[in-house]
Each structure stands twice: as structure tokens, then as C-alpha cells.
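Other chains of the complex are left out, but the ones given are in their true place.
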Amino acid sequence: MAHSGEGLADVQSSRDDRGIALDQVGVSDLKYPITVLDREQETQQTVAEVSMSVGLPKEYKGTHMSRFVEVLNQYRGEFTMHTLPDLLETLQERLEAEQARIEVEFPYFLKRTAPVTEKEALMDYECSFVGEKNGDDSSFILGVTVPVTSLCPCSKEISEEGAHNQRGNVGIQVRSVPNEEGAPTMIWIEELVEMAEVSASAPLYPLLKRPDERHVTMEAYQNPAFVEDITRDMAVRLKEDERVAWFHLQVENFESIHNHNAFAEVTWEK
Amino acid sequence: MAHSGEGLADVQSSRDDRGIALDQVGVSDLKYPITVLDREQETQQTVAEVSMSVGLPKEYKGTHMSRFVEVLNQYRGEFTMHTLPDLLETLQERLEAEQARIEVEFPYFLKRTAPVTEKEALMDYECSFVGEKNGDDSSFILGVTVPVTSLCPCSKEISEEGAHNQRGNVGIQVRSVPNEEGAPTMIWIEELVEMAEVSASAPLYPLLKRPDERHVTMEAYQNPAFVEDITRDMAVRLKEDERVAWFHLQVENFESIHNHNAFAEVTWEK
């Protein structure tokens, strides 16, 4: 009896009279092993922090939080542009909701080749998916944070030698235009990493031997860039890409001459 | 010569041809000692994490980041609803910008009295100000995160004894209507703390002796509340307050039966 839940009151389903519909009700900070698409390896296994929610009509006291985890289980094998629309629809059905939303953050690894010695090692990029479905309308945002080197143009210009440089993060969020079947056009994490790296002073690498270190030191010195420059170069590239419908950029430099950061942001919609 | 900066190139002021205006350019993660208003003590000294930025027209290569810190210095004594409009105007002037923005996050301390023994101690609340000025229009948002106890109504209803409960955070952001002089009507951090605590199962206290612990244990058991309930009770209170023009609520429970959280969100505008 108790086993099936029969006989136990369903408090969540009781009526609410306060007249307040809630935009989102759900679970957050849930860690889960996931599989994502990898341009070279087909798929990649990683670990995600997941948030899932639905809109709650004003009539219902609460939502059934355990169903989020059940839906997550059902799809655990894959979190991709292909499965997310389906997962959101399942959330709508299982939670009896008009709106459903999922946010997934995960480290993604790419094999990087040192520029001179060609030694290979893996480097991590923080990535995210945000999928939303409202009735039949859905939206999908891909996020990537690309760590780069930035070298200050002002410091280089006004100093007789040297120039301050530092690690910075190029934060990119992109929504693509729908393809013929109405699904979002594919944009690879790898493509956004490449765009960010050519917009900065130099890429970061997991493994650099001395000839490589010489190479990236001089590459950065020859390509000075403010946070403003990196943001604008990245914006120009994304605007020219026909697949991109919307983007938000936030570039942040961990200034090597200050204990605070410099940042620039821009949002664009086609 | 070099002392005055004369003779050193002003790279930031050089012309940019990429045609990309930036929404925000500035400094972030800057720690600073500040003074804020305190309903009982008049003022309170605390420590803030500050972010300041301006919009950058497409014609200019960069902004002059050091000026943000100069403006911050100039106002260091006070960060209040009274000084923020002025500080934003100074940012507009010094940075020659149409839009200026400041975000300030800080712990705020209130003396709390235990409910039975009346013993007093200080408790911390994470607070924030976000001020924006665009031309002559300005906006000001006050944020407070109030930690509370929530006791699960479902767990209480279906169990013969006990009920799972946990610490939760009631995150509140409020924009008030302008008063006669066009400045935002005053809403005290203390008022938002009180509203959040009566919306939850019980308040948290820094210091509880046994008679107090007995009191709050039973108070929570008699006031079960889902995250949905806390969010709605809080929303009802804020909607009834004539000073409130807009609010965003996010309530999060650190579930004692799960390793993930439950949350609810709602945004409202008059």
C-alpha cells in the first residue's frame, strides 16, 4: 500500500488560492555523469551540474520534484542538441507544464597540439546548454568559456620593453537559427573555441615545451588586445556567421597589474 | 613629464573601425570597504565586492579603466540610495558615457534577539545594490538573501512523526517606485528580512539557548512550507506594498533528504 504511494496524501496537488503563478519551480545543483557530442571523437563522457524546472500555474500548491530526477535518468545517456528537445517535451508531459527549462554545465576536453613541438595533451573548457520549451516554441543556447592570453596594447605601446599580459576568459553564449526541420543549426564547441583564440593575443595550451613557450610568448607580444578588442573581434566573427541568431559575449581579464579584473560585454540579435 | 602622462600615447582613445558598440566595459571583482545605511544604527561599515562599467560607443577603441577606481575612491565613504545616483552621474561624466552601471555586493549585519531568552547576537545577510543610469533615466535595485528554515509540508503530512527541514535562502530583488523628487522610495533591508522570515517556516538566529531551540523547532513544525509557498507568500507581501514597482524572487532549499536543492522563481512588475 504505502509502497505504491496510494493512501499517502498528495500535498503538492492540492489547490492554491494565493493567485501567484511561478515562472520556475524545480531542482538545482544536481551532479550527473553525461555524454555530449564531440566533433572528433563522436561523443565524450563528462560530469554535469544540472538545473531543471517548469512553470507552475497559480492553481497548484506545488510541483513533484522527484519527477525531474526520473526524467534525467531516462535520458542519462545523452545531452545533445538532438536529445534536448525531446527531453524538454518529456518534462512538459511528466510535470504537466506549459514551460520547461534545463540548464547543464560541464567541463569539455579537447586535445590540443603545442604550436612547435606538436606535443599533445587535453585542455578543459567550461561549457553549458540552456534549453527552454514554452508550448511548442523552443530555444537552445550553447555556452563556452575559452581561457586565453591577453596582452595589453597600452602597456606595450608606452613601455620600452615588455608588456603586461594575463589569463582571461572569453565567455560565449550562442543561439543558432533553426534548420529545415525546425531544430537549431549545429554549432560545435570546437568552432567557438577557435574563434575565441584568434580574437585574443594567444591561445592557452595544456602542454608547452620551451620552443612552444617561445612561440606563444612572441605571438602574444605581436597581438596585443584589450578586453574590448577581444569582445569586438569575436562579435564580428559571430555576426558574419549565418548560423548565429543571437549571442552574448563577456570577456574578463585577470589583470596581472591589479587585484581586480577588467571586463567587456555585448549582446546581439539578428 | 612622464609623471603627468604627457608624451605617453593614449591607445584607448584611438579610433575603432569595427563598428561594434559595447554594452558594458569596466572593472569587476574589486573589494572595497564601504558604509551603508542601517535602520537602527544609522550607518554600518562593511566590505563590498564591486563591479562598475559604462557603455562604449563604437568609435572608441577602449575605456579608461583607472577612472572607475578614482570615482570609487571619491565616494568611498558611502554607498546608499542617496549617493548612488550622484556616483552614477560622476561615472557618466568622468568616462564620457551615456550609460553607467554599478553592482555592489556586501554582507550586512543585524542584531537578532533569541525568541525566548532574548539573548542577542549579530547575524549576516548577503545584500546588493545595482544602480544603472542611461542618459537621464536611472534605476536602482536592492537585493537581500535571507537564510531561513523550511519544513516540508509533504514530509510532515505523510509521516507519523517528524518532518524533514533544512536551511534555505530567500533571494529578493526589489525596485521601488520613485518618490516626489524622482528618487527611489526607501525600502529597508530590515523590512525585506522580516517579510522573508514570516513567509518561511521559521527564522534563523545566530544564538539560541535550549528554550529558544525548543521554540524554533516547534515553530517550524507548525508552519510547514514548500519553496513554492515561501515564494508565493513573499510575492503576496511585496505586491501589496505600494512602494514596490518590480521584484524578482528566488527561493532555494538545501534539501536535507537529497544532495541537490529545490528552488522556485518569480518576477513581477507593477
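So that you can tell them apart, the chains are marked A and B in the order they are listed, and the count of residues begins at 1 in each.
As a working rule, a residue touches a chain if its C-beta (ideal position, glycine included) is under 8 Å from a C-beta of that chain, and two chains touch if they have at least 3 such contacts.
Bear in mind that the values here come from a model prediction, so they are computed numbers and not experimental data.
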How many copies make up the whole complex, given 2 shown? 4
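One rule holds for everything that comes next: only the chains that are shown with their structure count from here on.
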Rounded to a whole Å, what is the gap between the Cα centroids of subunit A and subunit B? 25
Show me the residue ranges of subunit B that touch subunit A in the complex, using the header's touch definition. 8-9, 11-12, 16, 18, 20-31, 51, 53, 56, 61-63, 65, 153-154, 157-158, 226-229, 231-233, 235-236, 252, 259-267
